[in-house]
Every structure is written in C-alpha cells, then in structure tokens.
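Note that one protein chain of the assembly has been removed; the remaining protein chains are unaltered in position.
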Amino acid sequence: MNLLENYEELVAMILFVIGFTMLVFSKNLLKKIIGLNIMDTGVYLFLASMGYIKDALTPIVPAEGEVNPMDYINPIPSGLVLTGIVVSVSVSALTLALCVRLYKKYHTLDLDEMYMHMKKEEE
Amino acid sequence: MELLIPIFRMILLISLLVCAVATALSKKPMTMIIIFTAYSIIMSVVWVLLRSPDLAITEAAVGAGVTGVLFFLTLRKLHLIDKDKEEELRAANESKEEKNDEK
Partner (left out) sequence: MMKNKFSEKFSAWLSGEVDLTEKIAEEKRTEAPSRISKKEEAEETKIIRSLEKKEIKLSFKEYKVLSVVFCVILIGILTATVYFLPTFASSDVPAVNEVYEHYVAQGRDETGAVNTVAGMILDYRAFDTLGESFVLFTATCAVLILMDDKHKKPKKEMHETVNYSRDPIVKSMAAILIPLILVFGAYILVNGHLSPGGGFSGGAILGAGFILYAMVYGDEQALKVLSERKIKVVTICSLSFYCLAKSYSFFTGNEFNGVHSVISAGTPGDILSGGLIMPLNIAVGLVVCCTMYSFYMLFKRGRMN
C-alpha cells in the first residue's frame, strides 16, 4: 500500500537489521561495536522520519507574530535524537575501553579464541 | 526541481545502505572504520534533508569526528595498524630531524 512512500522508514528498518546482525553474529569485537552504532543510527533515522512533515520548516519560529504549528516539523523526535547521538558516543567509548581490556588479557579480538582461553584457564 | 529532491534523498539512502553492508562485509578493521566514518557523513546530510540541522551538526562533529578518532586510537592501542609502515615513517622522520639539526 504505502511501502514505496515509506522508503525512509524502510531504510531505517534495514539499517537496524544490518546493525543487529553484525552485533549478534560477528565474531570480531570491533565489528560488534560498529554494528551497535549502525543500529543506533537506524533507530534515530526512524524517529526523525516519523517527525517529518511535508513542506514544513525547521522548528525555528519568528521572533514576533502568530505561529501556525502546521508550518513546522515535529521538534520532539529531534530533541530525543539529539540526546541519543551524544549518548551513543559515550556507549561506544565505554565498549571500546572494555575491548582494550579484553585484548590486554587474551591478546585477541576474536570471541572464539577468547572463549578457548577462558576454558583453558578454568581447567 | 521538485522531482530532484526525492531522487537526491533516494541516492543518499541507497548509499547509506551500501556503506552499512560494506562495513559488515569488510575484513580489515581499518577499512571498516573509514567506511563507517563515510556512513556518518552521509547520515548528517540525511538529517539536513529531514529539516533537523541541529542533528546534522551533532552527527558531523560526533559521529564522523570523535567516534572515528576513538576507533583509530583503539586500533593504535591494540597495534592493529600496519607495523612496517609505522617503522618506515619513524625512520624517515628521524632522518629528517637529523637533517634539520645539521642545518
């Protein structure tokens, strides 16, 4: 019905799936982190495209006079995404720091090799 | 003109998808991170088309700038960047410094 008109949301969904697949199925820790970032941006794209209104302007209103709300896009998703983008950086910094710690202990970024080392240590 | 904007938007979205898939398929960590930086820059243009310029500024500074720098620093810390190249650069630099001192 409106699959072709909703291409923006469709792309957001596909980005989310690509990121999620990278996060779950890849064995390299760095790739997992980048997958998490792509997943984040997919969600942000979906939120922002839900707030977009055709032929509307950026929500910066004139300093004087009446304001007609229908002339401007929805500012709520923009505000939510703005905070989300900055948090995603701190999340990736935290995960990268964990990654460095794991590399220092096991000297690999591969999850399988790490698992083998852990098994050996248990024995 | 009216028709051009949706076409531009579609091109951007398709290149976004291509970048995401390329990141997923790349084997070298270095390539992966460079493609991810490109992905962030395309994303910031998409934000402009969605009429949210504040998101575009943030994404350009944070997604393309700081996140990329953090990933590269991690690679450097794990010694995953090409070692021979580094040695070469260091040798070249030292010889240059010596020349400077001679002058």
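Chains: A and B, in written order; residue numbering restarts at 1 for each.
In this section, a contact is a pair of C-beta atoms (placed from the backbone, for glycine too) under 8 Å apart; a residue touches a chain by one contact, two chains touch by 3 or more.
Remember, predicted model here, so these are calculated numbers, not experimental data.
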Touch as defined at the start, partner being the missing chain; which of A:Leu30, A:Ile85 or A:Leu109 qualifies?
A:Ile85
Missing-chain contacts on chain A, rising order, are 1-3, 5-10, 13-14, 16-18, 20-21, 24-25, 49-54, 58-64, 67-70, 72, 74-79, 82-83, 85-87, 89-91, 93-94, 96-98, 100-101, 112-113, 116-117, 120
Interface with the undisplayed chain - residues on chain B
52-54, 56-58, 61-62, 65-66, 69-70, 73-74, 76-77, 86, 89-90, 93, 96-97, 100
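Just so it is clear, only the chains that are shown with their structure count from here on.
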Under the definition above, what is the set of chain B residues touching chain A in their complex?
9-10, 13, 16-17, 20-21, 23-24, 29, 32-33, 36, 39-40, 43, 46-47, 50-55, 58-59, 62-63, 66-67, 70-71, 74-75, 77-78
Spell out the residues on chain A that touch chain B in their complex, using ranges where they run on.
7-8, 11, 14-15, 18-19, 21-22, 26, 28, 30-31, 33-35, 37-38, 41, 44-45, 48-49, 51-52, 56-58, 73, 78, 81-82, 85-86, 89, 92-93, 96, 99-100, 103, 109
